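The complex appears here without one of its protein chains, the remainder shown in place.
The first chain written gets the first letter, and so on, giving A and B; residue counts start at 1 in each chain.
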Amino acid sequence: MLHIVNKSATERNSLESCLRLATKGSAVLLIEDAVYAVTKGGTAAANIQAAMADLQIYALGPDLDARGMSARVLDGVKVVDYGGFVDLVAENNVCQSWL
Amino acid sequence: MPMVEVAGKSFEVDEEGYLTNLADWNQDIAGYLAQEEKVEMTDSHWEVVNFLREYYEEYQIAPAVRVLTKAISKKLGAEKGNNKYLYELFPYGPAKQACKIAGLPKPTGCI
Partner (left out) sequence: MSDMMDDMEGGEGVVKKFMFVNRKAPHGTIYALEGLEVVLVSAAFDQDVSMVFVDDGVYELIKGMNTKGIEVKDFSKTYRALDGYDIEKLYVEQSSMDARGLTEADLIVDVTVLDSAEMASLMAEQDVVISY
């Protein structure tokens, strides 16, 4: 299963709920304002690092670039481009968007 | 959106005649837009138009007239950075006419 989160973790609880409810082995793709969560030094970083034990964490590169955050990405997070986004959707038979 | 044809290529403009895509701009289009505004382009006109394009490149906005005159005064001298000089070059307003010729959107805050 692929979980997609697009809301900032410091503004809404979408990411928190997603990480709590995603089952082991699932993929989580962060896009738009959600990408701030995978950057170093923030309050969401610890949650992401803990979640990486059970989940594959992805972040959309163009959204990181647009926000000036590409150089701050946590180790272990896989940065994908739009093609990688499409691949993730194609590989997973179910996608859940956390709005 | 209306299209205009300049030097064999067509370009999109908005209902007030402002160029839709900043990247489309070139000297031919500037010449066409100036003609539409009945402005005869001299070196002084180009200086202001080029200044506006540089300002937009740096700040991503078209400046208000007050801000433009101040910025021009700083860069090109007080004899050019004033309303009289700019309105002589662009009688219907430097914001409206010079921005249009420079291919920029209408200045932010222009009512």
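General remarks:
In the analysis below, a residue touches a chain if its C-beta (ideal position, glycine included) is under 8 Å from a C-beta of that chain, and two chains touch if they have at least 3 such contacts.
All values reported here derive from a predicted model rather than from experimental measurement.
Counting the whole complex, the residues of subunit A in touch with the unshown chain are 6-8, 10-11, 32-33, 36, 39-43, 45, 61-63, 65-72, 81. Summarising the interface, subunit B meets the missing chain with residues 58-61, 63-67, 70-71, 83, 93, 95, 107-111.
One rule holds in what follows: only the chains that are shown with their structure count from here on.
Our note on geometry: subunit A versus subunit B, Cα centroid distance of 43 Å, whole angstroms.
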